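Let's look at chain A:
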Amino acid sequence: MSTASATRESARALARDRRRQAWSRNWRTFRSHRSGLIGLAILTGFAVVAVLAPLIAPAEGLEVTKATGGVLEPPSSEYWLGTDDKGRSVLTLLIWGARISLFVGLAATVISMVIGTLIGLTSGYFGGWAGAILFRVTEWFLVIPFLPLAIVMATVLGRSLLNIVIVIGVTSWPGTALLIRAQTLTIRERPYLERARVLGAGPSHQIRRHILPNVMPMVFANTTLTVAVAILTETTLSFLGLGDPTRVSWGSMLDDAFSVGAITTGAWWFIVPPGVCVVLVVLSFTLVGQALEEVLNPRLGAGR
Partner candidate 1 sequence: MTETGTTTLKARGLSIRFQGRGGPVARAVDGVDLSIATGEIVALVGESGSGKTTLARALLGLEKPAAGEVLLDGQPLERTARGLRSFRRRVQLVLQDPAGALNPRHTVYESVAEGIRLHRLESSDSEGRSEAQLVAAALSSAGLRPPERLFLRYPHELSGGQRQRVLIAGALAMAPQLLVADEPVSSLDASIRGEILALLLNLRETLGLGVLVVTHDLGLAWNIADRIAVMYLGRVVEAGPTEEVLRDPQHPYTRALLSVVPEIDQMEPVVLHGEVPDPTRIPPGCRFHPRCPALADGAAEAAGVADDCRRTALEVLPAGGGHHVSCHLVAARQSSQR
Partner candidate 2 sequence: MTHLLELDDVSVTYVTAGGDVPAVRGVSLSVAAGEVVGVAGESGCGKSTVAATILRLQPPSARVTGRVLFEGEDVQTMKWGALRALRWAGASMVFQGALHSLNPVQRVGAQISEPIRLHEPDLSDKKVETRVGELLEQVGLPRQRARAYPHQLSGGQRQRVMIAMALACRPRLIVADEPTTALDVMVQAQVLHVLQGLVSDLDVGLLMISHDLSVLADLCDRIAVMYAGRVVEHGPADKVFADPLHPYAGALSASFPRIGDVAARYAPAGLPGDPPDPAELPSGCSFHPRCPKRFDDCDKVAPELRSDGTSRAAACLLVEPR
């Protein structure tokens, strides 16, 4: 019967329509959060700068041998944010640092989210001894002081960009895992899961079709908060000299500034800009995360 296939086609189109409606509804709610909107604007700005870095500030500005400025020159019309101890423009460093900081933050978050979601889902859904063991592992990671563990791992793995990403990703998942585990535990008890079981759904179907779609919004909101933490961690590790020595990040800039005594010499332009950037980006991610949480979590929304 051709009418049925037509129905199906139009059904798909309608489903797309409905999804679009849901998105625009969510966007409207998000827009009503002024702080989230500001955060989003700031982040977009940083992202654009990071992506366009090669165009805005040519890469040779990073090379010590091709440095054109003097040592620790204060801001001037030529060097808007002054120069560092090797004569490079701080603005150029800042722009290229945004690339590294954002990349490390996002990549580490992806790793952290994947690990956290997998462990949270399995320990929440399966329960039993496997779930108990995973839960203990999560708790174990949670109580180990985070920074020493990251330092030890960074030292053992060696100083490279990829290692920094791995170190941050592998140490920052327990919070996500606990959150997702809790959410999974409540959804597992919903009647519609029982219904799915009786329809003959195995664990993978139940997780894919019922649990994951219902925990994803939380994962999503949590992601932005994790990015903030990851960027902060990258800064910390780089400041402690554990970052990739071949690349400039905001953390390594702060490290350099500290080691040449920028504070005592009063070269504020070397310290303040990277510091402000870290704060701004972290704050923006947090603001967006909070707004997203309210958009995607109907319970918080109703409480307002």
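Per the selection procedure, all candidates are chains of the complex that A comes from, given by their letters.
Basically, contacts are C-beta pairs under 8 Å (C-beta built on N, C-alpha and C of every residue); 3 or more make two chains touch, one makes a residue touch a chain; residues count from 1.
The structure presented is a predicted model; accordingly, all values stated were derived computationally and were not measured.
S.K.: Using the touch rule from the top, find which candidate among 1 or 2 meets chain A in this complex.
M.R.: 1
S.K.: Spell out the part of chain A that touches candidate 1 in their complex, as residue ranges.
M.R.: For this pair, the touching residues of chain A are 1, 4-5, 7-8, 11, 14-15, 18, 190-192, 194-202, 205, 209-210, 213-214.
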